[in-house]
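With one protein chain withheld, the remaining protein chains of the complex are depicted in position.
Here the chain labels run A, B and C in written order, and each chain numbers its own residues starting at 1.
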Amino acid sequence: MEKIHKPKKVFVQGPISPEFVSKSIASHHSKTGIGAHAIFLGQIRADQKESGTVTAIEYSAYEEMAEHAFHEIREKAFARFELTCMHIYHSLGTVPVGEISLFVFVSSPHRRAAFEASEFVVEEIKANVPVFGKELIGENGAYVWKENS
Amino acid sequence: MEKIHKPKKVFVQGPISPEFVSKSIASHHSKTGIGAHAIFLGQIRADQKESGTVTAIEYSAYEEMAEHAFHEIREKAFARFELTCMHIYHSLGTVPVGEISLFVFVSSPHRRAAFEASEFVVEEIKANVPVFGKELIGENGAYVWKENS
Amino acid sequence: MSVHVMYYGMLAEITGHANELWISDENLTVGKFRSQILEKYPALREKKFKVAVNQKIAEDFAPIDPSAEIALLPPFAGG
Partner (left out) sequence: MSVHVMYYGMLAEITGHANELWISDENLTVGKFRSQILEKYPALREKKFKVAVNQKIAEDFAPIDPSAEIALLPPFAGG
């Protein structure tokens, strides 16, 4: 059990690899109080825009404020749900379509807490973390700014 | 998009490895309509029982009926949620504590459908699939039969 | 009539085998079969179990035809 939840590094440069996800899973092998892991992965969609097809998202952030916001989300989630551990990773820089830009990983003795915390954390990130995204379109440098709904 | 949902092999012998999970994630790289993956992993807990500590679960199943049940759950989930794909894997045989025995992987253009489908599928599996589990305890061959709540 | 019966999990421990041929003088429903089986294996009375006919959970009123595959299922523990 983690009793102290130190601020953790959330941002990574570029896409989050499937191998990184599997290493995170494997590292929970020794935490034998865990019964349920819920993982959320955000993947870049090749959306159709007026000016063409999205090929990548270029992420930037108000990094210091974002790290604080992530930390607050962690604290709230630990206070609200019976969690054993929790990890959040978010990309900065360019993430091509089909690649992963968000990895939320919560673990609990029981599935209910894992499901609820996973959803809570993802919604909080979408609403409250100052991350900005440029959807790059086609080959000619066109883009539109992304906005969460 | 998968239009026909053929019955798929769900059971695997022994634990489900983190590498298997990462390979499954990586195989969705080319499905660029996906925006959200929700993954649920069931991990064996070292629960305390009257007679000692759980060291593993030995799973068995009424396999033919179980495969039908899994197939029905797939069909229901595809009918109910906007899913791009869905994969279920469940262990048979012995799975030691800290290892993974259930892997549910749903993918959707949008996060809401992914969250809801993940929870739906896991609850359906717990309630409606004839899988049986012996919780092995200590070193002396003791066990108790597991029962889902 | 005779039907093929299978026992799973703890139920196989109680009955002492994984399957048997069930012989009955009369036509069976699930309910009738259930009372016959509790008579043969009284220890089952303390156990929760469901009866599947041809791989579907069946209610007591459901008929069992001679070619049916019957299974006694203890509480599920998947996941």
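By our rule, contacts are C-beta pairs under 8 Å (C-beta built on N, C-alpha and C of every residue); 3 or more make two chains touch, one makes a residue touch a chain.
All values reported here derive from a predicted model rather than from experimental measurement.
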Practice task
For the chain that is not shown, enumerate the shown chains it touches in the whole assembly.
Solution key: A
Completion exercise
Answer key for A:K31, A:H87, A:R112 or A:K146 versus the chain not shown reads A:K146
Exercise for the section: Could you please point out the chain A residues that touch the chain left off the display? Expected result: 42, 57, 59-62, 64-66, 68, 90, 101-102, 122, 125-134, 145-148
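What we mean here is this: only the chains that are shown with their structure count from here on.
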Fill in the blank from the handout: chain A and chain C have mean C-alpha positions lying a whole-number Å distance apart equal to 49
Handout entry: Averaged-CA centre spacing for the pair chain C and chain B, given as whole angstrom
Key = 27
Problem - Multi-chain contact residues (two or more partners), chain C - result: 79
Practice task
Note the residues in chain A that touch 2 or more other chains, in rising order.
Solution key: 111
